[in-house]
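Only one protein chain is missing from this complex, and each of the others stays in its spot.
Here the chain labels run A, B and C in written order, and each chain numbers its own residues starting at 1.
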Amino acid sequence: MDLIPQAFSDAVLLAGLYTLMAVGLSLGFGVVRIINFAHGEMIMLGAYGAFWLFTLFGVDPLISLPALIVVGYVVGWLLFKGFIAKVLDAPHINQILLTFGLGLAIQHIAIILWTGNARSATPVYATSSFLIGDVLVVHGRLVAFAVAVVMVAALIAWLRWSETGLATRAVAENRAAATLMGVDVRRIYALSFGVSCALGVATGVVVSFILTITPFMGFPMLVKAIAIVILGGLGSIPGTVIGALVLAFAETFASYYLPEGSGWAEGIAFVLIIGILILRPRGILGEAVET
Amino acid sequence: MNMRYVSVSLWVAGLLLALLTPVFGSPTMVDITFRTCSLVVLAVSWNLMASAGLISLGHSAFFGLGGYAAILATNSAGTPFWLSLLGSLVAGAILGLGLALITGKMRGIYFAITTLAVSEGLRVIAVMLPDLTGGAKGAYLAPDNFPGAFTVNMAMGIAAVGTCLIAWAISRSRYHFAFRAMRANEGASQMLGIYPLKYRAAITAISGSVASLAGAVEVWHGGYIDPALAFDLHITITSQIAPILGGIYTLSGPVLGAVATTLIGDATRIGLGHIEGASLLVFGLILVGCVLYLPQGIRGGIAQFLDRRSKRSASTPMPADAGQR
Amino acid sequence: MRYPSNLLFLAGLAVALGAAPASAQEPLKIGAPVSTSGRYVAYGAQAKNGIETAVEVWKKVRGDKVAGRPIEVLFRDTQSNNAITVSLMNAFIQTDKVNIIIGPDGSNVAAAAVPPWKKLDDRPIWFMPGGSSDVIEKEVGPDPYFFHTYAWSYYYHENNVNALKALGTKKKVALLYSDGAYGRAHIEDARKYVKEAGFDLVADELVREGSADYGPTLAKIRVRRPDILYVLVQTNDAIQLTKQIHAARLNIPYLVGTAQTQLREWQEATGESQVCWTGVTTWVPGLNYPADKKEPKLFPSAADWEKMWFEKYKTSPDFLEVGYYATTILALLAVEATQSTDRERLKEWLEKQDYQTPLGDSRFKKSRVALHQAFGTMVVFQRQKQPDGSITSVLVYPEQVATGKLKPCTQ
Partner (left out) sequence: MTPLLELSNVRAGYGHSLVLQDISMSLHEGEIVCLLGANGAGKTTTTRVISGLLAAGSGEVRFAGNNIAAVPAHRRVDLGICLAPEGRQVFPNFTVHQNLLIGSYSKTARQRRAEKFEQVYGLFPRLAERRAQKAGLMSGGEQQMLAIGRALMGCPRVLILDEPSLGLAPKIIIDVYETVAAIAKLGLSILFVEQNVQAALMIAHRGYVIANGRIAASGTTAELQSTSLVQEAFLGTKTGTGRAPPGPARLSAH
């Protein structure tokens, strides 16, 4: 049996998930110039939110998605106002530590609230699938892919065509010039950080029925998201999509065609990062928020 | 009381504590000192790189490599204690040199991410070569001769003191200016006749070798290693927390920070260990608080306090640049 | 010692030691390294529940004291961290001078606890109701003061394979293991028993711990058309893997897991996907172990004990909780019976005792390397869908306890 179509399909679906995982981080970095080390915890909170709504009230994760996105936005906005705004002019490393500290605190608040038990939401489509020829497609993954496409498209449309989106890009490209256009930079920061967190939460909702939910699930995803964002070029949204594709294809094909490939796959990602940074020190597509 | 007096007496105190505790201390004291010294080595090492404008997000790479180098040398070739430490120093230096070479002119966040990638890459290697490293289920140190707990504790004390001496020597040499220039602007420093790559390689090699040494002594102390914890990102993070908590780019800052981090960590762990999740929650909050309210670190806080006490009237500072650049 | 920063250390020391106990009656000190934060926090919580419940029951049955001494359990957080675990073990033995150590839980911290304990000549009796990795057993060696109260990894596979032998030996087996500590600790023995039983090993695939997509591995396994899929991954991976296996429609008749299939976490998180998975464990709800004849209140029948637990926690217990309970009671009984905390006397008593606990026979036997091993009796069960739609564990091996037969999956 020829595995290439299957590998191709797996890789594309995985790339959708990876894009969603990284795009919020990319936006946050592109605009606010902060690598949010608590982004993984936003994913975790989204996953728990979807899980509890599903388990306690039977609300399908896809139905709770819009509401949770709003909650994610509010949480991000509050985090910005309460913490991030105070370190905007501090060195990068202080910002990293601040967000790391926030992430650690959020993780352990989750433990206190919900214990460290592993969980997962179980809507029917999470484990059903269909065949196209020889290629097996899992509904849950297709749903995740669709959500990713919709979210990323909405983000790009917002950045490209809305007034505020345009202002956000202006801030990302040149904050002083944006200020001179009458753009309130701080407000845009708060907004983008909120949107970034909302995207994190959306990722969480999507993985709530695919992956295992624990208070610690965020950190490995953050590392992966950083890898993707760096691969594509910090702050570039098309770059993030490309980064996600590169990583998903490399991992999937390594898993299919190398001995013990799925074990080495993660290593391949980091070799790729180093390689790309050596060749193109600013990622595949440079910096700044582009759409 | 001025800063100089305080700082000299603190240095002497630290030195004595590091070297005398293994001899006279109670077991708890020995244990706390050992962990503090280990963190001092990592923090000073991290701060050395940071002083040259190289922010490392992968110090666990050196730490883990040092640990594995020591355990491999000992278990496969029967290398004695001190020689295995030397091996780790060399391994760390080689990794540091390699890092300087592959990162070339990368700066800032790109350098940081490369170090992160190196650390994760090494972890994957350690996991995927179980015949060599024991894989994820870990490996125990099996020396022909165990040098005794005292020697191991002493080694960490010496390592901490030695690392501080290296940092001090660098701060006294002309390299210091080169690093400061590199931190400010690598391009400009090149015009001043400083060749960044040379200095970069030197600093990453030194910093890497001492961090590896810490990893090696830790293995002799704990007797066990596994990839998840040898290359744990939390090692990287604590090696940053300490200098930033204490005062980045300074000599004493990382040391003060290491002491504070260890004590805060122990206090929350023991005080709140019986409540699930509480100890690291409080640690995280303290970290956030420190970044927000002690941006210059403990050292900056002390200096400010002493400044205020000496009632030196401060000149009116200029308003900050509102242009957010 | 005249320098100002000593104050810092002394302050730290004071915090570290807590208020020194100054009671006239020396308490019985039990050192309990538990992972109440970090990645093993779920295990840590169970460990703590088990010990706490044991002490509570003891106090209810026997009063507040053991051998005339108050009971003091020192719970210390390992933070799921090796280096901290080393410090904890040192502190327990050298500073706190605990009489007994019970724990730690997660496999890596359990492994890390061995060297510091072994290094010290005055080490106390150590019960380990957690780690199952054979590297731990090899490192501890035939130490007289080490009491393992949990199955070793190879017990799992011996029992699992024995249960599978009922299907005949012409079966094709696919092994799937993670590159994590769990997979690596189990794979060698699983391979060994599968081959010894004469099964045909058609796939032997490694997956990455925490991977987001097992699709590639499952696609490769599908091509080999195995009859049995034998999975060695830890709980978190098992949850997402189980769901993906269900979605992948592999049409494999027998899905074989290890301990995780018995965990509430796994059962709740996998929903319908769990049907027909088998597991192997030391404890499962519905075991018909009777109460102990000498100590029926401390060691009631498995059913009664389960009921007691359910009333307290509103959930049924997991195997670590039972394990920590039985181990703690055993430790207290040892002190009471010998009226001492001398490790030689405790060891002698422990070697001779024999109770019928909710976790089975408490007798210590030799294992491959270690001298003392108890509660290693394992049962194999299958998650089967009942006519009323519920999914329950049906015991299929060994025959003495079996409540049903191993059934192939129909998908």
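Quick note on the criterion: a contact is a pair of C-beta atoms (placed from the backbone, for glycine too) under 8 Å apart; a residue touches a chain by one contact, two chains touch by 3 or more.
The structure presented is a predicted model; accordingly, all values stated were derived computationally and were not measured.
Considering A:96, A:121, A:170 or A:227, the position touching the chain not shown turns out to be A:170 (whole complex). Touching the missing chain, out of A:4, A:67, A:153 or A:181, is residue A:181. As for the chain not pictured, it touches chain A at residues 163, 166-167, 169-170, 173-174, 176-185, 288, 290.
Just so it is clear, only the chains that are shown with their structure count from here on.
Each chain gets a centre from the mean of its Cα atoms; the one farthest from the centre of chain A is C. Residues of chain B in contact with two or more other chains: 127-128, 275-278, 280-281. Listed for chain A are residues 108, 111, 115-116, 215, 260, 263, 266, each touching two or more other chains. Residue ranges on chain A touching chain C, taken from their complex, read 1, 3, 6-7, 10, 14, 17, 108, 111, 115-120, 122, 126-129, 136, 138-140, 207, 210-216, 220, 251-252, 255-256, 260-263, 265-266. Across the complex, chain B is touched by residues 3-6, 8-9, 11-13, 15-18, 36-38, 41, 44-45, 48, 75-77, 79, 81-84, 86-87, 90-91, 94-95, 107-108, 111-112, 114-116, 119, 133, 135, 139, 179-181, 183-185, 209 of chain C. On chain B, the positions that touch chain C within their shared complex are 6, 9-10, 12-14, 16-17, 26-29, 31-33, 35, 127-128, 130, 134-141, 146, 149, 218, 221-226, 228-229, 232, 234, 259, 262-263, 266-267, 269-281.
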